[in-house]
Each structure stands twice: as C-alpha cells, then as structure tokens.
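Just dropping this structure here.
Up next is chain A:
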Amino acid sequence: MIFNEIYSMLAYYLPPKANLIASALATFVLILIVLIATPIILGWVDRKFSARIQSRYGPIYVGKFGLLQNFADVIKLMGKNFVTNQYVDRFSYNLIPILSSALSFLLIALLPFGAPSLTFISLPYNLLFIYILLAFSPLLIIIASWGENNKFAVLGGFRSAAQITTYELALIVTFISIGMVNGSYDIINVIASQSLIWNIIYLPLTAVVFFIGSIAVIERAPFDLPESSQELQAGWRIEYSGLKYGLFMIGDYVKLLAVSILFVSLFLGGWSGAFLPGIIWFWIKTVVALMFLMSLRWSLGRPRIDQLLSIGWKWLLPLSVINLIIVEVMMLI
Partner candidate 1 sequence: MEGRGIELNIGPVHPATHGVLKLVADIEGDTVKNAKVEIGFLHRGKEKIAELRYFNSYFPIVDKLDYVGALNWEILWASTVEKAMNLEINDRVKYIRAVMAEIQRIMSHLVYIGSFGQDLGNLTFFIWALRERELLMDIVEEISGGRLAPMYNRVGGVFYDFTDGIADKINTALSKIEEKVKKEYRAMTYENSLFIMRSKGIGIMGQKVIKENGVTGPNMRASGIKRDLRKDEPYLVYDKVDFEIITENDSDVYARFMVRVREILESIKIIRQLLKDMPKGDAKISAPWIMKVPAGYTLVRHEMSKGEGAMFLVTDGGLKPYRLKIRSPSFYSLQALPLVLEGCKVADAFVITASMDPVMGEVDR
Partner candidate 2 sequence: MNDFTDKLLKAFPNGLKASDGGTIELTDKKKLLKVVERVRKNFDILFMLTVVDRPPNFELNYVFSKYEGRDILILRTLIKHEESIDSITNLFPSADWEEREAYDLFGIKFDGHPNLKRILLPEDWPGHPLRKDFVVTDEIKNWTGLDLKF
C-alpha cells in the first residue's frame, strides 16, 4: 500500500509516531491530487480528442493548448448557486451526489496504479468489492430520481437502473471467469498470474463482454441513454445544478479511468512486459484503453432503451455464461 511505502521512506527522518501522522497526511494529499487531477486531465483529453475527430480545435484560449480549461470550468461550477426545486425531498436529493461520487472515489482507491505496492487500499478480495461498488449505482439512481420530484427524472432514473442492472449481471459472470482462471479475486494476484500469457488470449469472449458491460455500467456513450441530451434532458440528473452536478461529472470521469485500469489489469497483463519497467507498460496500456473508450462516445449513435436491454439480456449474458463454461472445461483438461 502507498501508506506503507511512504512510511518506510520517511522512517529515516521521523520517529514512529510522527511518521504515522505524516504518512497518513501524505497519503491523503496524494489521493486528493489523484482525484482532482483525474477529471481535469481526462476532461481535457476528452475535449481535445473529440474536437479533433470533429474537425475543430477544442479549447485553445485558457492556458497553453487549453490545458487550464477544465480548471476554469470547475471553478465556475463551484461558484454557481444551488438552484433547487422547492418540492424535492431534501435528504435524498442532497445525499446522492455525495454518495455516488464517494463510491467512485473508493473504486479508484482500490485499484493499483502501476505496481503491486501502489494501491491506496489493499484488500484480498479486491475484485468482488469493486463489483459491489459498481453494482450499487441503481439503488442510488432510483433514490435520486424519486427525490427530484420530476416526471422526466423518474423516467430517466428507471431506464438507468434497468440498464445497469442488466449489464452488471454479465459483469459478475466475467469476474467469476477471471477468478477461476487465475485462482484469486485479488487484482494483484490476477496480474501476477498473467506474467507469461495475458488473459485476453485465454478469454477473448470474456474481454469483449467485460468491455461492453463496463461501458454500460458507467453510463458512458453509446450507453448513455438515461442521460441522453437529445431526449430526456440530462435524464435523472435534471434537477441538479452547480457543484452537485459537477460531482456527478467528476464521478463519471473517475469511473472511466477505473474501468480502463480494470480492463488493463484483468485482461491485458497489467504491468507485465519486456524491456521497459512495469509501471511504464501499465500506463501505456491504460492510455490506449482509455482513448479507445473515449472515442466510442464520439463515433457511435445511441441505441434505444429496449434495444439496449435486449442486447444485454439476449447477447451479453449468454455469451459470458458460455465463456464461463468453456473456461471450466479448459480447466478440467
């Protein structure tokens, strides 16, 4: 864990008690930096990348190459008033942004950042806990859309919950397949057992299922129907304004990074690779996965909600179960 690393680094300079406090503070600051930097950097990459796909420039004025644009946007969001409908249910309305973004922050804290010791929280059953965090969203969404007291929000919230519930079933089957092939539910062990052959070669179907399923669970396009700005304006987030809306957006980008890191760790071998140190391989693979994920939003249209759900039930879930069966058979041989 990062805490341990910092503790051992500072052990030369500080007595044990002061060391504990100093390392705790340093870890806290580090995670804050990661959480703040992620949406800013990813947001900038998203905007520039999408702009170049669309033959336009993207942000160019604020800072060199528009690097400070998202900074400016976050500051603007923080300065906005909380315009609230007077009929909302205050408790659930205000609780959900905090809970939802806290869940995504927790998600990032469980994942390794390039080396076995670079995790913020280390748990022996990483993968299952990550699944629980991803699968918790439908409940929060339903509470939020109910609390907002708005016809459109309720429609969007139900669609969103239905979509996430469908696709997370395929995800759990995927995780089970990984656990069976690699013998452990700890991401570190999964990566370690891929040092010779990457999982994607054993489990190509599972990789596809995981990829599609995870995009649907984090509600990124082309599966962002609940938030589709063409029909139900901002879906179930319609009554949120200012920083509460900003928290949802930050949560979205953090989840995007988390899913890319997960994909790389589970299927592309994590930090295993020749010639270069593992951490560089890890980040190269993560960046490639991230760019691919981002480009999907800007090149594909959006399926309708019933088509979305039918893809999930008729294709993804059976495919993942078939893959599980194949894996079991392979293990027996």
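How were these candidates chosen? In short, all candidates are chains of the complex that A comes from, given by their letters.
As a convention for this text, a contact is a pair of C-beta atoms (placed from the backbone, for glycine too) under 8 Å apart; a residue touches a chain by one contact, two chains touch by 3 or more; residues count from 1.
Keep in mind it's a predicted model, so treat the numbers as computed, not measured.
Novice: Taking the stated C-beta criterion, I'd like to know which one of 1 or 2 contacts chain A in the complex.
Specialist: Chain A touches candidate 1; the others do not touch it here.
Novice: Please give the residue numbers of chain A that touch candidate 1 in the complex, ascending.
Specialist: The touching residues are 50, 53-56, 151, 221-222, 224-225, 228-231, 233, 298-307.
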